[in-house]
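One structure is given below, encoded as structure tokens.
The complex is shown incomplete by one protein chain, all other protein chains being positioned as in the whole.
In order of appearance the chains are A, B, C, D and E, and numbering begins at 1 in each one.
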Amino acid sequence: MRPSNRAPNELRPVRFTRHYTKYAEGSVLTEFGDTKVLCNVSAEERVPRFLKGTGQGWITAEYGMLPRATGTRSNREAAQGRQGGRTMEIQRLIGRSLRAIVDLSALGELTLTVDCDVIQADGGTRTAAITGCYVALIDAVNNLMKKSILIHNPIHGQLASVSVGIYKGIPILDLDYREDSSAETDMNVVMNESGAFIEIQGTAEGHAFRMNELYTMLDLAKNGIETLITKQSQALLR
Amino acid sequence: MRPSNRAPNELRPVRFTRHYTKYAEGSVLTEFGDTKVLCNVSAEERVPRFLKGTGQGWITAEYGMLPRATGTRSNREAAQGRQGGRTMEIQRLIGRSLRAIVDLSALGELTLTVDCDVIQADGGTRTAAITGCYVALIDAVNNLMKKSILIHNPIHGQLASVSVGIYKGIPILDLDYREDSSAETDMNVVMNESGAFIEIQGTAEGHAFRMNELYTMLDLAKNGIETLITKQSQALLR
Amino acid sequence: MRPSNRAPNELRPVRFTRHYTKYAEGSVLTEFGDTKVLCNVSAEERVPRFLKGTGQGWITAEYGMLPRATGTRSNREAAQGRQGGRTMEIQRLIGRSLRAIVDLSALGELTLTVDCDVIQADGGTRTAAITGCYVALIDAVNNLMKKSILIHNPIHGQLASVSVGIYKGIPILDLDYREDSSAETDMNVVMNESGAFIEIQGTAEGHAFRMNELYTMLDLAKNGIETLITKQSQALLR
Amino acid sequence: MRPSNRAPNELRPVRFTRHYTKYAEGSVLTEFGDTKVLCNVSAEERVPRFLKGTGQGWITAEYGMLPRATGTRSNREAAQGRQGGRTMEIQRLIGRSLRAIVDLSALGELTLTVDCDVIQADGGTRTAAITGCYVALIDAVNNLMKKSILIHNPIHGQLASVSVGIYKGIPILDLDYREDSSAETDMNVVMNESGAFIEIQGTAEGHAFRMNELYTMLDLAKNGIETLITKQSQALLR
Amino acid sequence: MRPSNRAPNELRPVRFTRHYTKYAEGSVLTEFGDTKVLCNVSAEERVPRFLKGTGQGWITAEYGMLPRATGTRSNREAAQGRQGGRTMEIQRLIGRSLRAIVDLSALGELTLTVDCDVIQADGGTRTAAITGCYVALIDAVNNLMKKSILIHNPIHGQLASVSVGIYKGIPILDLDYREDSSAETDMNVVMNESGAFIEIQGTAEGHAFRMNELYTMLDLAKNGIETLITKQSQALLR
Partner (left out) sequence: MRPSNRAPNELRPVRFTRHYTKYAEGSVLTEFGDTKVLCNVSAEERVPRFLKGTGQGWITAEYGMLPRATGTRSNREAAQGRQGGRTMEIQRLIGRSLRAIVDLSALGELTLTVDCDVIQADGGTRTAAITGCYVALIDAVNNLMKKSILIHNPIHGQLASVSVGIYKGIPILDLDYREDSSAETDMNVVMNESGAFIEIQGTAEGHAFRMNELYTMLDLAKNGIETLITKQSQALLR
């Protein structure tokens, strides 16, 4: 039924390539099938103005797509002179999600910037980004602790993200582009390691969805995220 | 328990002042307590490039806050030279929600732009905006049909929106600013007249929220939206 | 003769609604007939760089029109990425005029920003803005003195503004949009309470105007402004 | 009394250097004392969108200051990414004034752009610009008629501009920078060849000015402009 | 002597990974040692305005660096709202170089955009980009000819690029970051397959360089480019 022949509750092959670039404190190429997002964590000894002098740090995210990450070339935002609404929306979501598992006081006056750059897009770039950022963040924190830039580990939870939706009337997990572009409903879920919600964003594309459809989708998401969290932990052991 | 002394499932006083300005095809000042949003609908005989020649119309939203709509003055986005991420996120949400109840083919090559300008903000500006836009949209469509600019009514549903959240451990409906700024969870829900979801966006601000908390919040939202839909219909009868 | 049936020297109904919004130090909805401008005064404990350390304060104005304040929708300046020339011209005029009646040394290192947002435009938005700003400024100053943020009252004069023009050969006072758009001459005058000029800006739209026409227009303006100043004082007594 | 030792009603030496650059249809370096403004007229066979298909042309002005035209270097507007309010205000004034003496229908669908670039500023750059633009415009029109790009001469009047002000209590003509920066009142007047007003913009910098002071200043301006108009005509004869 | 222990005339290991992403008409990850640049070619059936109706096509380049491609994070140009001078300079160089080997008439009204995005930077990103673009361009053209979008092969030459410089007094080939940042002279050379110059850009960073130093550097470049051209051809055979 699915263009990819996956079962409704089947994730795409997931891969985390750690240490993908050599400079970033944490650098993970995250693949959800053909979706490839590079997640780089950078640490800088500065904080935004509203935190100066508070002893507290900050973590924020930026998101970008290479112009030809998609089937038709999109304009380069740097050349356009501004980031589009979709970009803004996604990077705000990623940053907010990550802050939910980080103790900003334990960071000290340090800013962690997580750059999520989409090399190739095939649906689910924001969920792949969030899921990969966790791995990159752990690598970055370990790095910074080894160098004594961080004394306490500020990460107090684990999180992953996946999309769910209703496609041809059937709830499915981890939509690829072909599914996403014709789904009736599209929802992105971010959960922590104990199955609680950090973020949930659902949109009816075709018809409005009912409470029971929501429940079914959330169950799919919960199981998918459990698997992703296991895969993150395995990747971090290698 | 609530700073406003409202019961957990109690909406703020809601008011729709129709025909608030004289030029717009539909113009409604929407009040949710001290939150005041002016919703103006403008019709223009043009469509975005990707729709040219398709016979189909478009509906989009723009959102702005007067600089002193809030307790401390925020910079004017026009002077800054760009709209912030929050503004983008909100206006995309409003536009997407309204498109869910409009048949774009029935519009013909007409664009409806809904301007939501916040005169005074006390929490819930986006939900007030969406709820008021419905009323303004009905007025605009009736106007355009009376002038034979529209032949068929393109509105095929009704929608309203409200926020829910968890405040001091208790799920509450329609958060005002004091509640919003210290809530552990904040969720905006858009539903149609038959209680189905058009959009759901929830964020854990403090701790991640569990499935049962989600269900309780969604029930609160459902009841609140039913009331709002009744109030919209009453306002349109006057 | 006038589309509005007013006598040549007749102002439109003028109304000042004080305390229009709840946060601003001074907040006045100013109406000149169907022209409605919200004037909000905000006080901030900062000054522009060129005044730092001088002990002197600043007062400045910003002006904006809601997109559908006019008969046809104009683009939102925030979305355009810049303020137009007309906006710049008007906000510079308002700021300059207000500075003429304020003793910046008595302000201390405080900035007063006056936001003039046009809810509905029917000609004369800048003159309504200036006239309403005076009322909002007085409210703001009283507020700040009550809170001991200001010790000395920095306002040393009163001012109001009105437009005059030549319409179908006849000098008239306080042009509305229909008059303004076909006037041969259009002039905005700002005067203080003793009938002296703070600002005068006149433009020949059709034919160049002669010295005697100028004198007649200035007489009209003088009388109009006297009335406006009385109305301001009455509004402040309520 | 004046820093320059001029009599109150004395203009600075005025010079028009025609054909200052070799490409522009009209090119005049205009000097009012040490103020030097290059006025270049360019003709292009296009009109703004709102005039397309009307058979009518357009004339517009742009204004700029070289960064070191003044005593201290100001930032380059191109590098800043936007034109300041003062620039906008001035170029709108110049364009409006020139349109008052041009029959746009006689232009055909042609746009004349007048670039006024200040090489050196010593007060009165906008009045020098307007006065020089007239000479450049005549040269441009003659050029275009010689090449049969224009059939009818669209110029139906002559105009010049000068500043007047009150300096140390005395009304003076054509203020230089030292006078301008400490004048109590500053007024720019644009008049045509029969002494009628095209534009008048006066600002009280120190105290508000009275009606009789206005009259005296306008008389000074009228005489100054008569002289400038004679000098323009002489320059055009050479 | 070189930090990398390379001989003065030794290139870094060079690798071209073709078909790196799946959507672009040509997609090559180009590696010069640790410098990694993704070169994606996109074909679009449009031309810039100045070519409309000429039957001629266009080829242009855009360049970007991921924020953490370097040792310290640089700001995202899309977030800054503009491309920096270095970016502009490089993308102009790449586009100009490629146009030197493409017959724009044979393209028809087609635009080829070459996106060069630096994943990791270790000196020589522009030379790696140009060299890799050739490979991506050949792939793209073959693709387009297979699909009959192109009838004639518009590529009439081959080109590659390398940097040379003087480091600690010795002319060296293909500088990496450590060499580049302390080189006395830095030169980028683009040559075609017969050893003729397409572009040469040299800068004295420390002391000015003499004619004989220039000659030695150009010889190094010539030999390096010959090798690169062989490697390109080999990569295209695979």
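The rule is simple: a residue touches a chain if its C-beta (ideal position, glycine included) is under 8 Å from a C-beta of that chain, and two chains touch if they have at least 3 such contacts.
Note that the coordinates shown come from a computational prediction; the quantities given were computed from them, not determined experimentally.
Which of D:Glu31, D:Glu89 or D:Asp117 touches the hidden chain is settled by the complete complex: it is D:Asp117.
Only one residue from D:Lys52, D:Arg73 or D:Arg210 touches the chain missing from this view: D:Arg73. For the options E:Ala100, E:Ile149 or E:Leu236, the residue in contact with the chain missing from this view is E:Ala100. Contact residues of chain E toward the unshown chain are 82, 84-86, 88-89, 91-92, 96, 100, 157, 187, 191-192, 194-204, 207-211, 214, 218, 222. Mapped onto chain D, contacts with the missing chain fall at residues 21-24, 27, 34, 36, 38, 40, 42, 44, 62, 64, 66-73, 76-83, 87, 113, 115, 117, 119-120.
We adopt the following convention: only the chains that are shown with their structure count from here on.
Without chain A, contacts among the remaining chains split them into B, C, D | E. In this assembly, A is the chain whose CA centroid lies farthest from the centroid of chain D.
For chain E, the chain with the farthest CA centroid is C. Centre to centre, using the average C-alpha position, chain B and chain E are separated by 50 Å. Taking each chain's centre as the mean of its C-alpha atoms, chain A lies 28 Å from chain B. Taking the mean of the C-alpha atoms as each chain's centre, chain C and chain E sit 58 Å apart.
Looking at chain E, one finds that residues 81-82 touch two or more other chains.
If you draw each protein chain as a dot and join the dots that touch, you get a simple line with two loose ends.
Of all possible chain pairs, the ones that touch are A-B, A-E, B-C, C-D.
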